[in-house]
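Take a look at this one; I'll ask things after.
All protein chains but one are shown at their positions in the complex.
Our next item is chain A:
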Amino acid sequence: MMQDLAKQSRSITSLRDFLELLGDAGQAITWSERVMPEPDVRNIAVAASRDANGAPAIVFDNIAGYPGKRTAVGVHGSWDNIALLLGRPKGTTIRELFFEIAGRWGDAAAQISTVPEARAPVHECRIESGINLYDVLPVYRINEYDGGFYLGKASVASRDPEDLDNFGKQNVGIYRLQLQGPDSFTLMTIPSHDMGRQIMAAERTGLPLKIAVMLGNHPGLAVFAATPIGYEESEYSYASAMMGAPIRLTKSGNGIDILADSEIVIEAEMQLGERVLEGPFGEFPGSYSGVRKAPIFKVTAISHRKNPIFENIYIGRGWTEHDTLIGLHTSAPIYAQLRQNFPEVTAVNALYQHGLTGIISVKNRMAGFAKTVALRALSTPHGVMYLKNLIMVDADVDPFDLNQVMWALSTRTRADDIIVLPNMPAVPIDPSAVVPGKGHRLIIDATSYLPPDPVGEAHLVTPPTGPDIDELSKKIRAMQLGALQ
């Protein structure tokens, strides 16, 4: 059965394939009761995301004012959905999923195939004149005070304006897009992100910046394209390698490599030097961003499949789909990078608010060693901006089991065994920052004492642990579910 699931996972080429797979596993539902775009879609998405382990994807097909249109939320909204994407059964633990992803890191080869444009499903329907994004996208206000209608799960592909032929320097990333009328949208980014760099390069040189916005994509792309990989590595190659499966590409009408099986692709060109008001937007820390002036893009064409599915996300105060979407893949690179210097690191949990709080388990080599590892974590690419609170635990504590983490905090932490690093870089949307972009870091050492510390370790009770116990707890859960049927 495990092999079947792995094979099914590798055969996914599109959102549609994945929704079918999820549906067969009881992990996707169709909401055909009539809903208002606001507040019903948001309310239902929030209610679903209360079940971080088991929430299904939801496809709405009866939205007031949008006859015949469909929108999907929660495709990556639970650990069970992530498990199925990775070819593992429902009920796989977060820890197991973490090691599934960590094990694939740097291990596999990319398989990219090219589909001629005329045969690419994404180009089945093409709009080049009379463009109105609202004709195609059943948008809704994601959070009540958002400044407009957002595309919250768009993968944006672009070429480096100064190196148009370089496949590797093509960028694919998730950026929030706010509709600004029938044929325009703003894109929010920061200078250090690839898109920010490309926008600034285009404006410096006066070269055009063309992009392709992909909506309703291969579910592996959203998980693996949000990764902080090197600028010259292709996100498509990376996603293919991590999925262990081929990725089918084609060309957009404006010459950018796009996924051949996406639901919708919007082609657009940046209006050099122009800025319009963008925001607020309810962001992942659970607070609204400010209003700023952001670059604006004009839509030049839209391609879409027949009867397309507009995929969106609920993001806001956690727990939300955003956390399951990026959590494990935020954690795995930090783990891999730490282990290059410190093989004593046994797991990294950076699931919470994109890693604003991280929990790292480590085999303590000597007194204070965990703090050394924590400082190294702060200098990883993600740690530089995001790892604000770090909790260091011993290797006998599973950082994904918060009951165990609380045990370590309760029994192994001295109030003076913490470090506060003042006035460090901070992600600008952290609401607790001193000023946006600058804040304090906290390291809590919740590991046990080692010589020369005179206290030493307490004599511990050793309850049974390990894979056998994990299987038993899954069996109990399955028996419990079976008893209901």
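Operating definition for what follows: a contact is a pair of C-beta atoms (placed from the backbone, for glycine too) under 8 Å apart; a residue touches a chain by one contact, two chains touch by 3 or more; residues count from 1.
Here is the rule we go by: contacts and distances are computed from a predicted model.
Its UniProt record calls the unshown chain "Phenolic acid decarboxylase subunit D", which is the correct pick from "FAD-binding protein", "FAD-dependent oxidoreductase", "Xylose transport system permease protein XylH" or "Phenolic acid decarboxylase subunit D".
Screening A:132, A:166, A:341 or A:379 for touch with the missing chain picks out A:132.
Contact with the chain not shown here comes from a single listed residue; of A:16, A:104, A:141 or A:474, that residue is A:141.
Within the whole complex, the absent chain has one touching residue among A:6, A:125, A:276 or A:336, and that is A:276. Checked against the full complex, the candidates A:7, A:126 or A:204 give a single residue touching the omitted chain, namely A:204. Although one chain is not drawn, the whole complex shows that of A:44, A:122 or A:179 it is A:179 that touches it. Touch with the chain omitted from the figure is made, among A:158, A:189 or A:346, by A:189.
Considering the complete assembly, chain A touches the hidden chain via residues 36-39, 64-67, 132, 134-135, 141, 144-145, 147-149, 178-182, 186, 188-191, 196, 199-200, 203-204, 275-278, 280, 288, 290-295.
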